[in-house]
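Some chains have been omitted; the remaining ones sit where they do in the full complex.
Going in written order, the chains are labelled A and B, and every chain counts its residues from 1.
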Amino acid sequence: MRLRSRSLWLLLVLMVLLLPAGLALGAEGPAGGTVKPDSGAEAWMLTSTALVLLMVPGLALFYAGLVRTKNVLGTMMHSFSAMAIIGVLWAICGYAMSFGPSVLHGWCGWDSSRLFLSGLDGSWKEYAPGAWIPEYVYAMFQGKFAIITPALIAGAFAERVTFRGYCLFIALWTLVVYNPLCHWVWASDGFLNRLGALDFAGGTVVHISSGISALVAALYLGRRRGYPSTAMSPNNLVLTMLGAGLLWVGWFGFNAGSAVASNMDTARALTVTQVAAATGALAWIAIEALHHGKATSLGLASGILAGLVVITPAAGVVTPAGAIALGTIASCVSYGAILLKNKLGYDDSLDVFGVHGVSGMTGAICLTFFIRQAWWTQEAVALHGQGWNVWHQLGVQATAVAVTVVYASVVSLILLVVVQKTVGFRLDEARERAGMDHSLHGENGYGLLNLN
Amino acid sequence: MKLITAIIQPDKLDDVREALIAAEITRITVSRCTGHGRAQGGVDTEELYRGQTVMPNLLPKVRLDIACNEAFVEITIAAILKAAKHGGGEVGDGKIFITPLEECIRIRTEERGGQAI
């Protein structure tokens, strides 16, 4: 058993070590005669890349604060190992699969000259009118989205999976779920993109895909031992609050960075992001105050997240007033979804589906009703011709959501079975009781609790 | 000599400490513990977690250990009883346990017995 595990890791290491041998020598992309570098747009995209990376420790803290003391490091490892694993996979082939030209009937993209990011040196692209930036920056910015998406799923099966199984799962998931979806929605020749689906910063690609996969995983892997009879209290809500704060800050990069420019679109995206997050937070604590007479800090943090998730697909097109509406709606539906979960009794431990899945779908669908006038009269006409209306767009949005839900849930289920049957995913009872920190990592989150 | 161990509510620690000092009991040892009493302990102990009311398995409590000579036992108990109650006494207010203490040694001076308390 231990042996099997070792050889598995060995393989991985060797793979990594041998990779550079296979590298295509970085061909300098000829900078076309018309390249006009926009150092301001690049500056913002570099910043956005850093901000989205900041979301990963933010998420790690958010989740780590909610689990029990014995699982605090194991939970952080879920986010941090995504930085390591997806960070490497994205550089090797993720970018090529997501943003290369369509292959396999459009299932994914492929561009062998972009393996190992090798063909990007010297390549400038105009991602928005006038916004020429190095393709490297775009690849890195997008890579951060690939990292955070599988990390989000981890909340659904917190406190009860093997580290090995988790690593294998996210590696496979990014290859067969994330990269294709990303290609469909954001590559210029992706079929959902061509359909005209609006997904500014990842409502479908990031939040719905992770939310629905989380639900499937929670159902497949089953409840934590003791749930729901034993109370499983958060070990450190201070971390959760700090995590929520970092997520909010980082989300400016996530959403406003998705304009891939430093212009009016960027400004609008930042504005609605800020407004939706604030409204989501306010709405959630207001609901709590009505429901229980007390507003909680976890409620405020959850409301921030709901607001940020709902605005993610919508940040390109809605008005600030629309952001207020969406933020309010998101907190209501996510709050309701969590109450429902408690009734149904399945154990989506940190409510990934309730927050990301539900608010993500809400955003992707409801954004249709809050699109600013100018979009209808200009962009919509340019894209679809005269006569395109709310109901047309609603149909497109619903299609994109449905495709994402079906694809992500089916493929995730297959992957779950595969991982469970090979290296094992669900933790055995002894190690689950002892806690992931000690039994999987040989560590101890808070040494300060012992005397030393 | 007796060892008096009291389990009280955390929000009463300051009151009890002051009552003890007023009764001239100045030497105490305090530690954090958690407990489980009758009917899962008292009003308003539940917590909230995402819209759900949660009853913790174990509630935070404070433990006091006081070594004292026989003469002080009832004084100490009276001080604790007065200061540790919420209003006229609520579920969760706690317990006092008394065990025999055979010897007490002051590390600094190596004195033993009653005068070392």
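Heads up, the rule we're going with is that a residue touches a chain if its C-beta (ideal position, glycine included) is under 8 Å from a C-beta of that chain, and two chains touch if they have at least 3 such contacts.
This is a predicted model, so every value here is computed, not measured.
J.: The viewer shows one copy per protein chain type. What formula describes the complete set of copies?
T.: A x3, B x3
Simple rule for what comes next: only the chains that are shown with their structure count from here on.
J.: With chain centres taken as the means of their Cα atoms, state the distance from subunit A to subunit B in Å.
T.: From the centre of subunit A to the centre of subunit B is 49 Å.
J.: Show me the residue ranges of subunit B that touch subunit A in the complex, using the header's touch definition.
T.: Within the complex, subunit B touches subunit A at residues 47-57.
J.: In their complex, what parts of subunit A are in touch with subunit B?
T.: Residue positions touching the partner: 230-231, 233-234, 288, 291-292, 294, 296, 298-299, 302, 335, 338-339, 342, 351.
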